[in-house]
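One structure is given below, encoded as structure tokens.
Just one protein chain is left out here, and the rest sit where they should.
Coming up: chain A.
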Amino acid sequence: MKKQHRFKFPTRRAVLVWAALSLGSATAFAETTLTINGYGGASWDAIAKYIHAPYTADTGVKVVNTTQPNLAQLKAMVESGEMIYEALELSTQEYVTAVKNGWLEEIDYSLADPENVQPPEAKKSHGVVFSTFSTIFGYRTDKFAPGKEPKSWADFWNVKDFPGSRAMQNSVTTNLEFALMADGVPKEDVYKVLATDEGIDRAFRKLDEIKPHVVKWWTAGAEPVQLLAEGEVTMTTSWSGRIFDLAKTKPVKAVWNQGIIDYAIMAIPKGNKLAKETMKYLTAWNHPERIAEFAKVTPYPNLVPGVENFLPPEVAANLPSTNASIQLAADSDFWDSRRDALLERWNAWLLE
């Protein structure tokens, strides 16, 4: 008895047909559906609920979220002309790379912001700032007498008047800036000083001072929260939203002064056939009352003015956007050009 069972691999043609069918079904819906690619997580659930759902109600345009932007994929999409999404989330760093390589559509603000509600710093040539986040520091309020709390990076560095262990992020970005501000450089001049080799040496020399007092160079965003909550350190740098959450249950306070504010940017891949519709979609981000609802869930709103009018004062006071004027905006052009060499120096410095 001889019976052959052979598993048949799907032929190339079958795969192509299947792929074409699934692409075809996507284009069939494309008149009314925009796919937005973001990093996912809790903030994207809030975006779907408070930004996209009302936009669909207003315009009939459906908006779908997919996850994990990836520059390599963006490049492949732009080169092939086949879009699997209409807009994507980029960090300022990725944005610089994408613009340099010509992978993004230029934004027509007569479509994206016809009423001109977004401030100039939100309107990049090839993308709109749709979220802000800051790196700041937090401290234990029970460790310092009233009126003698730390208020600046100079205080963070001053272990004599503000004793106690410190923690900082294991990251060369932000820490060089903090060191220069601690050394007395006004925030407006930080990147001017960093542009020179002497300026970088100066930042590392200043970091040498704080190094023995930093018990932990953290890598995960949950670590500084843990360190402050357990009292392992009296002061640590942290991402802004985390400190605010922790302050609800522990004697902890955030210092926004001289923090570093950075952006997430929404951009449109070059060659997107729905570019016009996607630019119109960007108006979904121009409503302060909707942004306020989003900010209640995820404290990283965009820069549209008036958000604070729709929020309880204690929430409004603890947002990167409402504290923008006392912070330094991260310079992604600087970091794009120097990151590799400085990261290497940073790692070697940690080992010293």
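By definition in this document, a residue touches a chain if its C-beta (ideal position, glycine included) is under 8 Å from a C-beta of that chain, and two chains touch if they have at least 3 such contacts; residues count from 1.
To be clear about the criterion, contacts and distances are computed from a predicted model.
Trainee: Look at the options "3-oxoacyl-[acyl-carrier-protein] synthase 1", "ABC transporter permease", "nitrile hydratase" or "Cytochrome c oxidase subunit I" and return the one that UniProt uses as the protein name of the missing chain.
Mentor: "ABC transporter permease"
Trainee: Considering the complete complex, identify which of A:80, A:110 or A:219 is in touch with the unshown chain.
Mentor: Residue touching the chain left out of view: A:219.
Trainee: Which parts of chain A are in contact with the chain that was left out?
Mentor: Missing-chain contacts on chain A: residues 71, 93-94, 97, 165, 170-173, 211, 214-217, 219-220, 223, 226, 230-232, 339-340, 343-344, 347-348, 350-351.
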